[in-house]
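Note that this complex is displayed minus one protein chain, with the remaining chains in position.
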Amino acid sequence: MRAVVLRADWAPRDGETGRFDSREPERRIATRGNAAWRNPRFAVEDRPDPAATGDLVVIRVRACGICGSDVHLHERDADGYMVYPGMVGTPVTTGHEFSGTVEAIGQDVVDIAIGDPVCAEEIAWCGACLACRSGLPNNCTRLGELGFTFDGAHAELVSVRARYVWSLRPLLEAGIGEPRLFHLGALVEPAGVAFIGLFVSAAGFLPGSAIGVAGAGPIGLAAIALARAAGASRIVAFEPSRARRAMAVAMGADAAHDPRELGADGFAEIAREASRGRGIDRWVEASGARGVAERMAATLAPGGRVVLIGRGPHTIGLDPEHLIVRGASITGSIGHSGSGAFGRVIDLMAAGRLPMDKIVSGTVSLDGMVAALEDLRDREAGKTIVEP
Amino acid sequence: MRAVVLRADWAPRDGETGRFDSREPERRIATRGNAAWRNPRFAVEDRPDPAATGDLVVIRVRACGICGSDVHLHERDADGYMVYPGMVGTPVTTGHEFSGTVEAIGQDVVDIAIGDPVCAEEIAWCGACLACRSGLPNNCTRLGELGFTFDGAHAELVSVRARYVWSLRPLLEAGIGEPRLFHLGALVEPAGVAFIGLFVSAAGFLPGSAIGVAGAGPIGLAAIALARAAGASRIVAFEPSRARRAMAVAMGADAAHDPRELGADGFAEIAREASRGRGIDRWVEASGARGVAERMAATLAPGGRVVLIGRGPHTIGLDPEHLIVRGASITGSIGHSGSGAFGRVIDLMAAGRLPMDKIVSGTVSLDGMVAALEDLRDREAGKTIVEP
Amino acid sequence: MRAVVLRADWAPRDGETGRFDSREPERRIATRGNAAWRNPRFAVEDRPDPAATGDLVVIRVRACGICGSDVHLHERDADGYMVYPGMVGTPVTTGHEFSGTVEAIGQDVVDIAIGDPVCAEEIAWCGACLACRSGLPNNCTRLGELGFTFDGAHAELVSVRARYVWSLRPLLEAGIGEPRLFHLGALVEPAGVAFIGLFVSAAGFLPGSAIGVAGAGPIGLAAIALARAAGASRIVAFEPSRARRAMAVAMGADAAHDPRELGADGFAEIAREASRGRGIDRWVEASGARGVAERMAATLAPGGRVVLIGRGPHTIGLDPEHLIVRGASITGSIGHSGSGAFGRVIDLMAAGRLPMDKIVSGTVSLDGMVAALEDLRDREAGKTIVEP
Partner (left out) sequence: MRAVVLRADWAPRDGETGRFDSREPERRIATRGNAAWRNPRFAVEDRPDPAATGDLVVIRVRACGICGSDVHLHERDADGYMVYPGMVGTPVTTGHEFSGTVEAIGQDVVDIAIGDPVCAEEIAWCGACLACRSGLPNNCTRLGELGFTFDGAHAELVSVRARYVWSLRPLLEAGIGEPRLFHLGALVEPAGVAFIGLFVSAAGFLPGSAIGVAGAGPIGLAAIALARAAGASRIVAFEPSRARRAMAVAMGADAAHDPRELGADGFAEIAREASRGRGIDRWVEASGARGVAERMAATLAPGGRVVLIGRGPHTIGLDPEHLIVRGASITGSIGHSGSGAFGRVIDLMAAGRLPMDKIVSGTVSLDGMVAALEDLRDREAGKTIVEP
């Protein structure tokens, strides 16, 4: 089969040692990619077809998004190191926001049939560590990641364990045809991240809440769409890109502001206005930008919460009084697993409540993907989908 | 001022002793109306205008719904006793689902201004008993009830304590004019009951849930509209009245069934189909009918919940296995107070997410109300609004 | 190795069809044991040693409790059928409340070393069904059960998957030696069932609560000990056996009553007194007896909960008013998995806060177990431990 493979040179700095892949022991995995991998390069290669053994499901990929992380895997810093800061091994086929049809199943697989339209979780939670046994699969201490530590879906075929696979049959039954079916399916993953952040990590969402979202990339846009679907009374978004602000409004934001155009008190004024003075009930930080969480903490309603999803190298300068006086919280969130999140997102899509495919701005073939990685560096586009 | 006053004869049976009203000691309050009050009769009377002292707010009533409870206050059984089983004193001005404009305020009132459009809670929680001090105002052990134990809003003027009053200014700011503004305002109360049941008593609602509602009276209809607004993936309703089934669909139900037309397994089949086989996540029992909760308990998803709101004299024959095997629950819910429920309902209405006024089927004057009480006995209509 | 093996004759009635064991396809599993298995008989047999392949851990059993379920597997009704109503296959080695030391590990096992003292969950949750992926492993729709559907720990050796195994090292580090270490380890399982019921299924336990427990078998006794450890202000127990009442007090109950000696209002009076009139915050139904849950529902505090753990063939005649007026709930609970329950129970034992081994009333060898099953039919004893 053909696949987009990332290769790079092992050149550890900062004490990064890496470990070897449990699936393919000759392959090395760095905990912090940007501390070990140099000269990253993407190319379409011929790779062996994956085999459907044990509890593995082999899926023929029909759509696979290009994530901001994929762009970071491709970008190099001044020293030629990969920009991506997270866990990654090479060589690896990238791609983790995908959908397709089941091509073959291992002998231990139940409930999944050949031909089914499906998508799958990116997080390969172990199911056995203390976090997993405590109902916290997103905080698994032994996790693998599809498209980072083992081969992903920028390829004609991909294999994943059955327990990470979710059926897209509800979309089919709702009368959604191709290519929309597979575009929606490829977007369940980022929507799942927003779902976990907004409704699980920050438990206790109540309809009628005032919601703010910073960063209108795919996860921020999904947070807006989910907040709308879940009965937010008012949603404000902050995003520097004009194109993304338009998408924010299309996904349900009442207003989308350019943070660079706000005066000193602009953020607070908008929060006050959107919440009729009581403060924002849930802030979703999906930009990873410096200086945002501080302002969110300062504009919370009593009992409100900031949910941190976006990642960056900065420190938050938090005034504890903001949290104490209002009995408010800051909560970190990662991942999309548990709480039946994928299934709930799919059901919302089937019910017509989560039009995530509105954010698809273009499609490319496997061969077109490397060029697309270059184009995406300006962060202006919505979601680009690879159709192998 | 003119007011619709309920009078009846004190004729206690079954050991019912009643107590005297703390506001007007000459007036008696029965814990169970149908065990004490005989020959109930409604009439329009001239009553003194309420005074705006202390923390009282006097409101000029613009709309006040006729509740099923009002119909029960008016109906007589074979012995001439009032049918209503709950707490009630007479003489009393009825009416508790209302809206209007502020006419006058007492000297201790803050945050409320003359002329403001407002509505108010029916439950006069004491704020001082252990339940109130535990965050459970709906389970207040010393509560009074507007329109039952003290004078309500089927009148030109009504007075309530400031802490029960909520501003309708968000509707005004959303551009909603009369009479819609006041119709929506009068329906905040039943919507608040459904809000507390669905999102507070049965905590943990997640978008993408499968919801079932039995009984499409105003509270059941509000539950449907709220479930829709909160991201239910699928909503099924059960209601014998054809007119109410149509309203259920108008409020957002995917399907509305006549329970009398279902075969032995019909209920379970519908639950299975609506939830793709996993069971219903939240059942709302708003019919008060015999034999419903049993079927709900038998068709729950893992971790699912039945919320009991509708009241009746029957016993539920509960098979404990249904709850044990699925880790499921049955929860009782009463009232609309706490959790900022009224404010959240108003914000949802302002955001256009809760079109409760679609259930208004007619308006009458104070003088027309007694006749309307007769007409409403068939339980076919939606909500009739009194406009004084 | 030597093992206590249960054999019976396949004689299905009531449409019971059974299914075949996925591990050993020649073995049949009945969903309802008492509808299929006749002439159950226990005997010590020689069986092949289990192999440590894949993610399996082979454990040398040091202690394994005899559960009420084991007694029911052994008992016969008038027609010679097994009394046990749950899922069971034969032939099978029984025993699921156990501890021991790791004898061997499969090649995929991490974090567990040969020689470690351990115990394990009985519930073999699949980790892949919708319930498991929703954080509800106890409600797994494809579960197996150690000692029922696959071979258990009334044997010299037992094999379980690594993800069900928990280290008892905290007990060792707390200076707890043999045999106490292994007795406590064998009692983690019933304590885990009470933990899930009291703190997870009935979420929101607050210190200072008034607690009631019906049934002082091992799970009820564990509920008492856990409620004490978790800061219950007052605990009342109900249990007909004098010996068990004494154990209830030893585990921390403030009082233990014989339900047969209570007058008509005795139950309610005790609840009132124990809670200073406000009602019981958490009732634990661990007796499975008829007519208990009704009284619990009638004596709840505002926001209180009845947790159903004990199973029986009866129906509960529930007055919905009890739940509605107090905003109270009835919740079913099953299992001991998830929420890190085993680890938390072990940590509490290590901290000296959960003296479960006080309920051990005797030990027997494998050879003595069949006789013990006979003796235990009177339900008077505490926990009998098999030491292979």
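The chains carry the letters A, B and C, assigned in the order they are written, with residues numbered from 1 in each.
FYI, a residue touches a chain if its C-beta (ideal position, glycine included) is under 8 Å from a C-beta of that chain, and two chains touch if they have at least 3 such contacts.
Everything numeric in this text was worked out from a predicted model, so none of it was measured.
The chain not shown here makes contact, within the complete complex, with A, B, C. Residue A:134 is the one among A:22, A:101 or A:134 that touches the chain missing from this view.
Residue-wise, the contact with the chain that is not shown comes from C:347, picked out of C:9, C:24, C:75 or C:347. Touching the chain that is not shown, out of A:15, A:175 or A:320: A:320 (per the contact rule at the top). Residues of chain C in touch with the missing chain: 170, 195, 199, 203-204, 206-210, 226, 229-234, 276, 339-340, 343-345, 347-348, 350-351, 353.
Residues of chain B in touch with the missing chain: 55, 110-111, 127-130, 132-135, 142, 162-163, 337-340, 342-343. Where chain A meets the chain that is not shown, the touching residues are 130-131, 134, 136, 138-139, 141, 201, 278, 293, 302-303, 308-309, 311-312, 314-334.
Methods note: only the chains that are shown with their structure count from here on.
Counting C-beta pairs in contact, the chain pair with the largest number is B-C.
Centroids built from CA atoms put chain B at 42 Å from chain A. If you average the Cα atoms of chain B and of chain C, the two centres end up 43 Å apart. Looking at chain B, no residue sits in touch with two or more other chains.
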